[in-house]
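Okay, structure first, notes after.
A single protein chain has been omitted; all remaining protein chains appear in their positions.
And now, subunit A:
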């Protein structure tokens, strides 16, 4: 098996609600994968099943090198959405405790904990009680404790969602480094983060897999040419927009507040014809953009459609 983790028809029902309804995917070693979806899509439920905190009600999870029925915990590093520590411990104590639980000797645990705290930028606060940590510091300590045993797969649930822009930037920079060293799976509803960091995406909606693949592949397959036209607010131009019917090249026509948006099949033809038309009719153009659909457009389409 080449996949580090393979989920087949993974299902979780709470009573009569299907939180996750039979999703299948592979996590390849060395890749960084984003689990995307709107709130309530089943991201956290999926991640909790992968981490072994929830029992799937159906389907199969297999980890490379782990026999069925065996615990995969030694392969995994896990950081929940809102990590909760023992507030009475100091950051260093917690990191050492986590390392000892993973089977490191006392000396190894201390050096590994110190190295990781240094790396996540918590050295100065290492001897303070965790109860006094800020959200960003807790998130970074969470990363450190997830990494103590050099896990093969790092599973992060919404690692940056609750952070302010600065904290978010710091954690994203850390993740960028980490993905060089290990396989990372993280959930997010922020598309921008996924686009910046990941190789692969899994988009789920209502507990079902809506789209999966590598970012490049998805972008190429679903890339559409989009023309955005904004006009100034004069009556003539407004009138033109309302009556505009498009040409043979227009696949989709959307009227937006400031003008129109076109999805076109042939960009070159569209460019020539539209520019000519605009000039001919004397339209007051405020902004005219010939571009491509973003991942966000695709995401919106997939999750709402």
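By our rule, contacts are C-beta pairs under 8 Å (C-beta built on N, C-alpha and C of every residue); 3 or more make two chains touch, one makes a residue touch a chain; residues count from 1.
Heads up, the rule we're going with is that contacts and distances are computed from a predicted model.
Between the listed names "cytochrome-c oxidase", "GerA spore germination protein", "ABC transporter permease" or "Polymer-forming cytoskeletal protein", the UniProt record for the complex's undisplayed chain reads "ABC transporter permease". Summary of contacts with the chain left out: across A:37, A:80 or A:159, the touching residue is A:80.
Checked against the hidden chain, the listed residues A:101, A:173 or A:275 yield one contact partner: A:101. For subunit A, the residues touching the absent chain in the complete assembly are 48, 51-55, 71, 73-74, 76, 78, 80, 82-86, 88, 97-98, 100-103, 106, 142, 145, 149.
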